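Excluded from the complex is one protein chain; the other protein chains are retained at their positions.
After this line comes chain A, so read on.
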């Protein structure tokens, strides 16, 4: 009896912790969603209303009218898409080359590439900006993507996964006369589908979030990505909280929906490593 009572008390305590934590996690999203659908006068009201009394879609409509949101979205999709494709291609190729072939200088090259994991982007950004200036690619898509076309972490991870593929599989195909390109694309790549999709999600999530570099290298709405566009918008329309909340809502929603659909893959992909910040 005594045992049971303490158990119920402990259970209450544990659920209490979980619920308080959950409120903290959801507070900004709940408030944002509420504010996105109510007029300014209601937003600044104290005490706050959680369910809008004067529900309106005007904020969302205004945001699309005042700000080239669709353009920011497109820019983010294009630049992120290019980065993901390039990282996948260079990482799987290099991972395969390092894991399944022997050539002079392989070890030193691999260690060199691996060592770039230690080099924070902030050390390279000034020279990279100069490169962008020389090539006249400041404020272009190419300017936004070029520092990220290759990722040492991707090479490292793909190498680890490639090592698990049996050599016999590759050699058998070679004896059958398959070309090296064919072996890579039709035999090796299909073996690593889960690992590659994890790398894709991992790359997508950090490049979608990348803020510092696009902030530096873009200066027109033609190329501004979503995070930078949002910030620019907030610097222009700082006082219009109702638009900002609608903008934040529109920016957060699509990724959140994808997350709910592909939760398992997302968690796996993002926790693959946290070395990207």
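Here, a residue touches a chain if its C-beta (ideal position, glycine included) is under 8 Å from a C-beta of that chain, and two chains touch if they have at least 3 such contacts; residues count from 1.
We adopt the following convention: contacts and distances are computed from a predicted model.
A chain of the complex is left out here; the name its UniProt entry carries, from "DNA polymerase Y family protein", "Extracellular solute-binding protein", "ABC-type sugar transport system, permease component" or "Thiamine pyrimidine synthase", is "ABC-type sugar transport system, permease component".
For chain A, the residues touching the absent chain in the complete assembly are 11, 14-15, 17-18, 21-22, 24-29, 31-32, 35, 43-48, 89-91, 93-94, 96-104, 106-107, 109-113, 116-131, 146-147, 149-150, 152, 155, 159-160, 163, 180, 184, 205, 208-209, 211-212, 215-216, 226-228, 230-231, 234-235, 238-239, 241, 244-245, 247-249, 251-252, 255-256, 259-260, 263, 266-267, 270-271, 273-275, 277.
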